[in-house]
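Structure record follows, encoded as structure tokens.
A single protein chain has been omitted from the complex, and every remaining protein chain is retained in its original position.
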Amino acid sequence: MEHISYILQQVVNGIQLGAVYALIALGYTMVYGVLRLINFAHGDVFMLGAFVAYFLISKFGLPVYLVFILTMISCAMVGFIIEKVAYKPLRDAPKISLLITAVGVSLFLEYFLSLKALFTPNYIPFPRPFEIQTYDLSFFVITNVQLLIFIITFISLFILYLLIYRTRYGIAMRAVSHDKETASLMGVGIDGIISFTFIVGASLAGVGGILYGIAYPQINVFMGIMPGIKSFIAAVLGGIGIIHGAVVGGLIIGLCEVFVSAFLSSTFRDGVIFIILFAVLLFRPMGIFGKRIEKV
Amino acid sequence: MRFFTESKWFFFITIIIYVILKALFFSGMASSYIQQIIQYAVIIALASIGLNIIYGFTGQFSLGHAAFYGIGAYTSAYLTKILGIDNLFSYIPVLMACSVISGIIGFLIGIPILKLKDDFLAIATLGFGTLVRVFFDNSDKLSDVLGGSRGFVGIPKITNLELILFFTLFIVVITRHMINSRFGLFWRCIKDDELAASSIGINTTNMKLKAFTYGCMLAGFGGAFYANLYTFLHPSNFDILKSIDFLIIVIIGGMGNITGTILASFIWVGFIEGLRIILPSEILDIRWVVIPILLIFIMMWRPYGIMIKKTK
Partner (left out) sequence: MKVLEVINLEKNFGGVKAVDDVSFFIEEGETFGIIGPNGAGKTTLFNLISGIYTPDKGKIIFKGKDITGFMPYRLSHIGIARTFQNMRLFGSLTVLENILSAVLSKRPYNMFQAIFRTAGYLKGEKNAYKMARELLDFFGLNEKADYSASSLSYGEQRRLELARALATDPTLMLIDEPGAGMNPKEIGDLASMIKVIKERFSVTIAIIEHQMNLIMNISNRIMVMDFGEVIITSTPQEVKKDKRVIEAYLGEELD
């Protein structure tokens, strides 16, 4: 009985973490879908979300819903700017140049914010906007933080699905994902769609950042690196470029991480995630939901 | 004999440089800090040549080169400290062991990883690099002397100018001979068009693995020399920023250009250390912002590198 309880608890914890990973993974997968680019800087947008929220709460004492909205807008803007300034000029350059630039942007964001003159490379406590409350459901406990994460993530995914499948922008994005040339021949404004993709992805990452800050209230300029890599692995696991793949992949990675921590040891936690990456890339590179691709 | 005659200019120039440097060091005109930096530049050149073989010649984009540099460093640090090595002769086998270990790990990682293309290869090497860094951070759980996130202290100082300069000379000559032979030619073919290369009879899997393993071995050598020069290691020395350092050097020096890599190493180390001297200590960490900005700038301006050889 105790064992089941413990396991269920880990499942709840795993979904909590996985939800955040899913939010970040969506940004990776959508950008890869339209640009065939791994946006290395995406994890840092997640970090920015946490930091902007930190500012809004601690310096301005804004109510929670406003924090979410403003953070999302800020992150969306950052995502938009990164694309316009760093990626767009290199759209016709060799792939490697784009990759290297993406890494450069990522490092720039991290180290710029870590400058002692500006801010700090140390950990900052994140001000939780409300008290933690635990609800005992006999088999396991769930906190209001976790409930918040589940609800917000669910709402975000719902809005995302509406966007992708019910609006012109979303349909256009999927078309560009499929076949950029044909889509542009059909009158789709490629630049606009790419910007749209970055904006949506960045907003979601921003939300993830806030939720992560609330759940694990120690933030730091380098906090985006590991979650960023893991979320990317989640996107690959689910099938890079596939929306529901990112969600499922995120949840799986979150669950794996929590379970390995709980049952093995936290030292191996990250190692297992990378083993998953290698396994996927070698044995099923198209991911869970992907279709097998043959080289031409 | 041809081994020496074909690269005789490299031997001559190295001897001249050695004489000049030795005079500088001896006369006291160069502080011990400068002496260390010069040796460090040679070490970086050595490791960067390794990355040049992997990426500049064979076109395999690796963001994890610092991991192999770190493996060489920690291995040498551990062996020299535990075995109490303090002289050149006993150091040689340790040096070889470090390079072999880095090479073997590179080989094993390479087998699955090199099947991947650009983006995914980048992520996989980045992932491996991060993994190794995490390993170093937790290394004190394996053996306390490794220090974990406290760092590894008390490493015997063995590296000196003669050792690093002449050893690198030999590596450069060996590398040049490989490059100016069917091996270098095949590597360049693979970089241009892997499919065509395999269609004309090149075992591309094999050749990519050779390049990768050799590059990792050079990184291992570099790391070992580094550990026994600075006598202190910290996991943060071997993270993504270090891998980016090597990458920048390879790009600036010109992909597929060994001499360029050596020059670029000196320029780069000089630049970074120069900033340390010029900048006031409060904004010293601006160096780490300059590096990515430079990287982005290079990519925008000259996506193919700065000192490339031009063919007609």
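For clarity, chains are labelled A and B in written order, and residue numbers in each chain start from 1.
Just so we're on the same page, a residue touches a chain if its C-beta (ideal position, glycine included) is under 8 Å from a C-beta of that chain, and two chains touch if they have at least 3 such contacts.
What you see is a predicted model; the values in this text were computed from it and never measured.
Asks: Quick one: say which of B:178, B:241 or B:294 touches the chain that got left out.
Replies: B:178
Asks: Who touches the missing chain here, B:25, B:91, B:136 or B:186?
Replies: In the complete complex, the chain left out is touched by residue B:186.
Asks: Quick one: which of B:3, B:33 or B:297 touches the chain that's been left out?
Replies: With B:3, B:33 or B:297 as choices, the missing chain is touched by B:3.
Asks: Which residues does chain B use to touch the chain missing from this display?
Replies: Its contact residues with the unshown chain are 2-3, 6, 174, 177-178, 181-183, 185-186, 188-189, 191-193, 195-204, 210, 311-312.
The rule is short, and it goes like this: only the chains that are shown with their structure count from here on.
Asks: Once you find the CA centre of chain A and the CA centre of chain B, what distance in Å lies between them?
Replies: 33
Asks: What residues of chain B sit close enough to touch chain A in their complex?
Replies: Listed in rising order, the residues of chain B that touch chain A are 61, 63, 112-113, 115-116, 118-120, 122-124, 126-128, 130-131, 134, 138, 141, 240-241, 244, 247, 251, 282-283, 285-286, 288-289, 291-293, 295-296, 299-300, 303-304.
Asks: Which of the residues in chain A end up touching chain B in this complex?
Replies: Per the stated touch rule, the residues are 36-38, 86, 89-90, 93-101, 103-108, 111-112, 114-117, 121, 225-226, 229, 232-233, 236, 267, 270-271, 274, 277-278, 281-282, 285.
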